[in-house]
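Left out: one protein chain. Kept in place: all the others.
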Amino acid sequence: MRIKKKDIFFETLENMADSLVQAADYFAEQVASLKDIPQFTKTMKDYENQCDTYTHTIITELNKTFITPLERDDIMQLTTKMDDVLDGLEACASRFDMYHLNEPDKYINAFAEILRECAYEIQKAIQLLSQKKLLPIREHSIRLNDLENQGDDIMRKCIKELFATVTDPIELIKRKEIYERLENTTDSCEDVANMLESIIMSNS
Amino acid sequence: MRIKKKDIFFETLENMADSLVQAADYFAEQVASLKDIPQFTKTMKDYENQCDTYTHTIITELNKTFITPLERDDIMQLTTKMDDVLDGLEACASRFDMYHLNEPDKYINAFAEILRECAYEIQKAIQLLSQKKLLPIREHSIRLNDLENQGDDIMRKCIKELFATVTDPIELIKRKEIYERLENTTDSCEDVANMLESIIMSNS
Partner (left out) sequence: MRIKKKDIFFETLENMADSLVQAADYFAEQVASLKDIPQFTKTMKDYENQCDTYTHTIITELNKTFITPLERDDIMQLTTKMDDVLDGLEACASRFDMYHLNEPDKYINAFAEILRECAYEIQKAIQLLSQKKLLPIREHSIRLNDLENQGDDIMRKCIKELFATVTDPIELIKRKEIYERLENTTDSCEDVANMLESIIMSNS
């Protein structure tokens, strides 16, 4: 009996999605307390580096593999978009350090919860892709679009409150940028969804 | 006699372009007075949602249509770029609400006039595309490039004036961001032009 070896591309994409879930979980936990910012930023940087390694594996394999399970360009773009989500989380984490921010903020927590949910949706979608179950992916891409809309709503609400209540301009600059980066990271999750939609489209 | 049914892709792109013209007209009118900001932001959100519906129609049709009048990817990208213009206008409109800004500003009006002209150029180009008159599209894409350059000139002028005259940092942050978002929206119009150029290139 021959055990079919798992395809290296799907395996690596699944590993990326798993890292993303772990990173988003950890991120949500940490922003709720902001107890140890140096450790927080260091761990997020480790997750980002791990994802870069997976990206590198994909590029190397694309270079030496003749027949790929999806269009080469689709694999590359999906990888890049997932990597963007992790880059976004890491960039937000590093701002707590760069801006010397250590007071938790309910809006940041709300974004972190959305991003945690996004990571789980991406993970489920990638598992389905790996099993070649294309159509059920759509449910998760729709959910990712919903989550991005929620992120947009929170952003508008918190920026409005920020300008109505904060009088220290430097404090305002810090919060505004973190909110915007969090919202951009939900946009990157939606980009993953759109890339998945495009893969469904060209393979069904 | 058989009346040829209009192609659904071109029809939807024309609908998007019409919405864009209406939205840009309305936007220019509203920023000139800023009389009723809640209504302004609500109406712009409606235009944005309408465009999302058109985008959704295009995606659905791409999924079920075997032979498309242009490359699938070209249709998708053109749709996305037009949608970005409307997203940009809507995001600007919402800032007047988020930032509690209700005083008209001559630079914002100048940008709004440029964006209104851009919308008309896009509409004309899409009509030509729909009639398969590819080469005359170039005139409008050149015009869109000119308008983007004008937007860039205004931006540099108004940012320079802002830093020379405004001493309240929070006021400065608000104006700076709205100017930049308006300028980015002219960039999105140029992206539509570049996408049209690319379509002309691969179809002639």
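Letters A and B mark the chains in the order given here, with residues in each chain numbered from 1 onward.
The definition used in the following text is that a residue touches a chain if its C-beta (ideal position, glycine included) is under 8 Å from a C-beta of that chain, and two chains touch if they have at least 3 such contacts.
Everything numeric in this text was worked out from a predicted model, so none of it was measured.
Touching the chain that is not shown, out of A:63, A:165 or A:204: A:63 (per the contact rule at the top). In the full complex, chain A contacts the hidden chain through residues 59, 62-63, 72, 76, 94, 97-100, 169-170, 173-174.
Although one chain is not drawn, its touching partners on chain B can still be listed: residues 156, 159-160, 163-164, 167, 169, 172-173, 176, 197-198, 200-202, 204.
Basically, only the chains that are shown with their structure count from here on.
If you average the Cα atoms of chain A and of chain B, the two centres end up 28 Å apart.
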